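For this view, one protein chain was removed and the others were kept in their places.
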């Protein structure tokens, strides 16, 4: 299934007083990387809907293991693997690397959803669209 | 005019590898403090509107001077002063203190605004409501 | 064993374009809440050491389940339970609530560690100090 990867600098803003990554940034990177993967495929999972609602990809569960911590200004490679495409849910594995060193491994489940318009922020899970399903099943790797 | 103050811990998440505050956090604190001041007065400047839009208080200009930097786990006192209530705009001074030491002084101008509903995020400045004007003019100090 | 809880506002800065919490903030809150729990017991887990090093409490694993998402300006109650005190490690459960609604449940394992001085950010796990062990075993609840 689809994989995607890119590199990012570990910034001053993302390090703690020990000079290493502040770990909550990994969860933010998971959101950003996933959105970049979808955008690279021509899909905006957070697009505005015609009725004023907005698409979303809320997380329902998450598990992370931490092996090594990168230091300030390191280049971190973020690797995303589509693991499973369910009816309304999607499972991903994320790995973060510094060179050949595995920093973090994470697995998460998200649901394809819409946020209703008109100030009602309640989300509703809906079926993963066929077009999305097709693109995530494809065997190609992102840029 | 109205003043407001509260204390906050300088957290691990808010410090940089030098062990002091990462300065962009001050601008976030300015937003949080301002909203707390309004909420303490019974006003939610970001409230959902009946038509699905949302209130806002966008910043139009900001100036900051930095004198001292607090260290991890310090208690920072954030002081807000309403400086001017214009037709559609509001000017505030913010001061951040550690004990008797002034850390930062900031002045900013914001406008009272609404974000249109239906996925159009464009903002429109509107007149500061009379009720808000009255509360900000009052001479009392917040909790 | 020790429990700790406190309440926090869900701020504008912590919400996403759907008007609900941006979930990585939970992991930041877990760090802040844990540090507040320790500080309330007179322990600073990130204290500077005499040799210029610094204490730390790095996470080694984390699992989270997400049930409901709070909306802007909600009051969130963060509950921390000490689950296990190992030789060098500590396990905690975190629960986040809005009123009687469980938002998120998380479990994490951390290690008691020191960051070496002199610009070497490598961490070393060390034995959980007896004084810390005693305080975490105590049956009292935080303020």
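When the chains are written out, they are named A, B and C in that same order, and each has its own residue count from 1.
Convention: a residue touches a chain if its C-beta (ideal position, glycine included) is under 8 Å from a C-beta of that chain, and two chains touch if they have at least 3 such contacts.
This is a predicted model, so every value here is computed, not measured.
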Using the definition of touch stated at the top, determine which of C:59, C:72 or C:114 touches the missing chain. C:72
In the whole complex, of B:20, B:39 or B:128, the residue touching the missing chain would be B:20
Selected from B:60, B:75 or B:127 as touching the chain missing from the view: B:60
In chain B, positions touching the absent partner: 17-20, 22-25, 27-28, 31, 46, 54, 56, 58-66, 69, 71, 115, 119, 121, 123
What does the interface between chain A and the hidden chain look like in terms of residue numbers? 9, 11-13, 19, 28, 31-32, 35-36, 39, 44, 46, 48, 54, 72-73
Contacts from chain C to the absent chain lie at residues 12-13, 15-19, 22, 24, 48-49, 51-54, 72, 117-119
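Please note the rule applied: only the chains that are shown with their structure count from here on.
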Using Cα averages as centroids, what's the distance between chain A and chain C in whole Å? 24
Can you compute the centre-to-centre distance for chain B and chain C, using the mean CA position of each chain? Integer Å is fine. 27
Quick check on chain A: which residues sit in contact with 2+ other chains? 17-19, 22, 24, 54, 119
